[in-house]
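With one protein chain held back, the other chains of the complex are shown just where they sit.
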Amino acid sequence: MSTTTQNDVNFYQAKKGIMSWVYTIDHKRIGIMYLIASSLALFAGGAFALMIRAQLATPGGMLPMTPEYKDTYNMWFTLHGVIMVFLFIIPAIPAALGNFILPLMVGAKDVAFPKMNLASFYLYVIGAAIALYGIVGGESPLTTGWTFYLPYSKETAGAVITMTFAAFVLGFSSIFTGINFIVTIHKLRAPGMSWYKMPLLLWALYATSILQVLATPVLGITLLLLIAERTLQVGIFDPALGGDPVLFQHFFWFYSHPAVYIMILPGMGIISEVISCFSRKVIFGYKAIANSSIAIAVISFLVWGHHMFLSGQSVYAGLVFSFLTFLVAIPSAIKVFNWVATLHRGSITFETPMCYALSFLFLFTIGGLTGLPLATLSTDIVLHDTYYVVAHFHYVMFGGTVIAFFSGLHFYWPKMVGKMYNETVGKIACIIVFIGFNVTFFSQFFLGYTGMPRRYFTYDSSNELWSQMHGFSSIGAFILGFGVLILFANLIASLFSDRKAPNNPWGATTMDWETQSPPVLENFSEDVPVMKKAPYEYE
Amino acid sequence: MSSKVDTNKFIPRFVSHHFSNADQEFESCKLGMWLFLLTEFMLFGGIFVAYVVFRTWYPETFESGAEKLDWKMGAVNTVILITSSVTMAVAIREVQLNRKGRALALLLFTVLCGMGFLVVKYFEYNHKFELGIFPGDFFSFMGDHMSNEHLYFSIYFMATATHVLHVILGLLAILWVSWRTAKGEFYEAYYTPVEMVGLYWHLVDLIWIFLFPLLYLTK
Amino acid sequence: MSDHHGPESDHHPHVLPMTMYIAVGTALFVLTALTVWTAKFMPEMIFHFTKMQVTPTIAIIIALIIAFTKAALVCGFFMHLHYDKPLNRATFLSGIFFLSLFFLFTLADTLTRDDKVYLREGMPESFKTLTEIPHKPHMVKAMAGYCHHGVKTDDKVHPCHYCTTGHEDFKESDTTVEATPEAKAAE
Partner (left out) sequence: MKLDNIFRYSEAASAHAKEVDSVGSLINWLSVVFFVLIIGLMLYFMIRYRRRSENEKTPHISHNLILEIAWSVIPLAIILVFFVRGYKTFINVMQPAPYAQSEDIYVTGSMWKWDFEYTNGGAVSSQDSVKLSPLKIAKAQRKALQKKSTPEQGDDQKIVALDKRITELESDPKFNNLSYFSKNQDLFSKDGKSILSPKVLTVPINTPIRLVVTSKDVLHSFAIPAMRVKRDAVPGQKREFMFTPIKEGVYYYTCNEMCGTDHAFMVGWMNVVSKEEYAKFKESIKPKEGGTPAEIGERLWERNCKSCHAIDPKAPKGIGPNWWNLWGSERTFTDGTKAIADHQYLSDSINDPAKQIVPGYAVPMPAQGLNEVQIKNLIEFIKTLSDKPSEEKSEEAAK
């Protein structure tokens, strides 16, 4: 780093005023804005989750069992799903952390299309505003679940059009981010950074972007057709008009299954970075992890039918999809094995990001293994659409993606804001989140095993196991919520502390740590930053 | 080559700050555009999947539906779109050769063709509406038809309306680059927007190449 | 900003010969004519000479082959993929690949759907009517007062262009013309 010049003023101070944020095309500022927006979405979705758990804590629930309140619960879980999926998990890692880190990691001054990046953020804001209007705009509540299955979403009076249009707009936001990342990784890598010298987070983001670009347009046309179905009664998905509701599920899952990997892949990338960094050791099986990201991206397009084994899909198609679903388990397993092998003979320290990464390994392993009975056709008959599925995908989505997001957030926080958070509080929050999470969702496996269906707002009080497990789950949810609050409080408190972060607090080796914290306006002081050493070359 | 540029005629342009040279910028834009076109393929792909599924289920319905469309109008529109595609491609060539006037004329001719396409489409739609052929449940056709023919027309209207939307967006984009061409912003070293709009316009043509035989001809 | 690059680091276009554009354009027009001919006139000719019917399946395969050829011409030459970087070509081909996966797996379901449940004695009538809606399209004859092209038979404003000698089909088949209110009013 050269001596302090005009170039070394960090990007927060380089331009001042609210307008410098509104019109900014700086990827770092857009990343920060995305981070704030998606964290708000996390809190909104989390609030709905807590209300769901409060209702299910007892069989009678907290809502009176009169017809007008039944839809309230249905609205809660629908909005929990819609907000968490479209407004939080999908943009959280790629668009918030990825936007900030990716150009730094490839050694570029910005993403390839900075204006499109800003457009992506504004589309996100518009989409979120439309979704908010759908919630509070006076339309009757949306009760379809985030899957919008027809014909129910056609017959219900809820704000389906508003919400689907919001998801449509958010889809474009996602596509723009994807295009930007692919082009940036292809064209703007620093001299010296060949494909197999890219940090693994870049591989993960690259695979994610492929999925965003290829799958999201299908969601677009699906939602357009759904809107047309409600306004013009086109009948393509409506059995009363000769259409086929199962075709809608094909359309929907062609997007939404790859979307599951849009959510988890960047999380896996972050874990690769964090584990290698805090083990002070070269990542084990770099090529295997990199290639498995791409393999997951490709195979994830072939397995959408496993959401539909019992949905009226042909049983032969079910056979094919079951087989392919097992195949997609392999690359994920390879990654887990590689991460554990990286720990071997390392020099491991347990800072907050590493605590989250290790919880990720624990939870994601459970999440992955509990997916196997769902991919097996005969056991899926029992478990399909029960709480087992709920538990399984929360282990993958929350235990995987969100924990990885927390890990990445703590890992890159010093780089993003230039301040260190309180390490002890961070670890305590991590432990509370870990415990709360397991109490919440492990109990749901038992519910699913004994046949408790999803999306029920009440349940059999005579079944003691159900009462107990729902009770546990609800207690756990509040512990989890408390942990997340501490986590964010700790991070926000760090902004007002005077613990200035060094440029490379963790001793990591990728290019993003070579700039100052927070980075300067055009990321690097040098005109053309050159990659000096390969990633993960710890001595 | 840059020495040939008449700087009085063309406005020189700088490469954006985060690219290291013009080639990198051009290639990045082109890759970005191809990725965007990829999303368009997938978007229309959805409609085509619906088409194929229902065609395999109800072949008679689709034959009966296709007979109600006027293949002559479809053929005229195909010719119009292909012409516009040729002129668009040649317009890019003219920009590459620094012939501003000819490029502008070709671009405007492309716009004219696109408008012609819309006019023909308007007459087609109008005729359908007069006969009560509407998508889905609003289908109120009184002549001979299959019991679920509204499905065919749902797909017809969804596909062509989405395509028409793309034509309109494409026309606006061509007008935009025509205006910039007239100002002299494009020359052999910088013509990225023209190239991008050209790619987009060819996509519009590409989709019609499939829509025409599938909707109008195969009975 | 210090690192802006002037026109000296310029991009050099790859200009293609005019003959290519003319040749490809001509090919596209010819193929359009060909696809119309194969769909509209060829079946009659084949039937005239060989008494063989061109089935819809064959017709659609021919139409698709021609359409793919045209698409290849447009992509390869007008969109310059033939001369372009392999990366852009790969992008385009990946679209085709994933789209065909979408087709393949969706059809794997819809073509092997097992909803033609083996029917036995004793299926209740109500159940039958509930479940036979989508899979049995049937012909609906023209309404009274309309020709089979759907045009009102006494419509002076919009005469039917297809029933060239007046509403001929209508006169043959329909006997309920007296029943329509318009007809009664005319009397």
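By written order: A, B and C. Residues from 1 in each chain.
By our rule, contacts are C-beta pairs under 8 Å (C-beta built on N, C-alpha and C of every residue); 3 or more make two chains touch, one makes a residue touch a chain.
The model shown is predicted, which means the values in this text are computed figures rather than measured ones.
Considering the whole complex, the hidden chain is in touch with A, C. Taking the complete complex into account, A:V282 is the one of A:V282, A:V425, A:I475 or A:A489 that touches the chain left out.
Checked against the full complex, the candidates A:S39, A:N74 or A:T510 give a single residue touching the omitted chain, namely A:N74. When the omitted chain is restored, the residue from A:V9, A:I25 or A:L343 that touches it is A:L343.
The missing chain, though absent from the display, is touched by one residue of C:V15, C:V30, C:L104 or C:M123; that residue is C:M123. Note on the undisplayed chain: of the listed residues A:G192, A:G312 or A:G471, the one touching it is A:G312.
By the touch criterion stated above, the residues of subunit C touching the omitted chain are 113-118, 120-124, 126-127, 129-131, 133-134.
Where subunit A meets the omitted chain, the residues involved are 59-60, 65-67, 70-71, 74, 143-145, 147, 149-152, 155-156, 239-240, 244-246, 279-282, 284-288, 309-312, 315, 318-319, 322-323, 326-327, 329-330, 333-334, 336-338, 340-341, 343-350, 358, 361-362, 365-366, 369-370, 372-373, 375-382, 384-386, 449-451, 453-463, 538-539.
In this section, only the chains that are shown with their structure count from here on.
Taken as a graph of touching chains, this assembly is complete, with every chain in contact with every other. If you average the CA atoms of subunit A and of subunit C, the two centres end up 40 Å from each other. Note on chain placement: the centre of subunit A and the centre of subunit B lie 35 Å apart, centres being C-alpha means. Rounded to whole angstrom, the centroid-to-centroid distance between subunit B and subunit C, based on C-alpha atoms, equals 17 Å.
Residue positions of subunit C touching 2 or more other chains, listed in rising order: 3, 87, 94-95, 98, 102, 106, 110-111, 134, 137.
Taken residue by residue, subunit A touches two or more other chains at 186, 214, 218, 242-244, 247, 250, whereas all remaining positions touch fewer. Against subunit B, in their complex, subunit C makes its touches with residues 1, 3-13, 15-16, 18, 21, 24-25, 28-29, 32, 35-36, 39-40, 56, 59-60, 63-64, 66-67, 70-71, 74-75, 77-79, 84-85, 87-88, 91-92, 94-96, 98-99, 102-103, 106-107, 110-111, 134-143, 145-152, 158.
Taken together, the subunit A residues at the contact with subunit C in this complex read 186, 214, 218, 239-240, 242-244, 246-247, 250, 254, 301-302, 304-305, 308, 312-317, 320-321, 527. Across the complex, subunit B meets subunit A through its residues 16-20, 24, 27-29, 31-32, 35-36, 38-47, 49-50, 53-54, 58, 134-138, 147-148, 150-151, 154-155, 157-158, 162.
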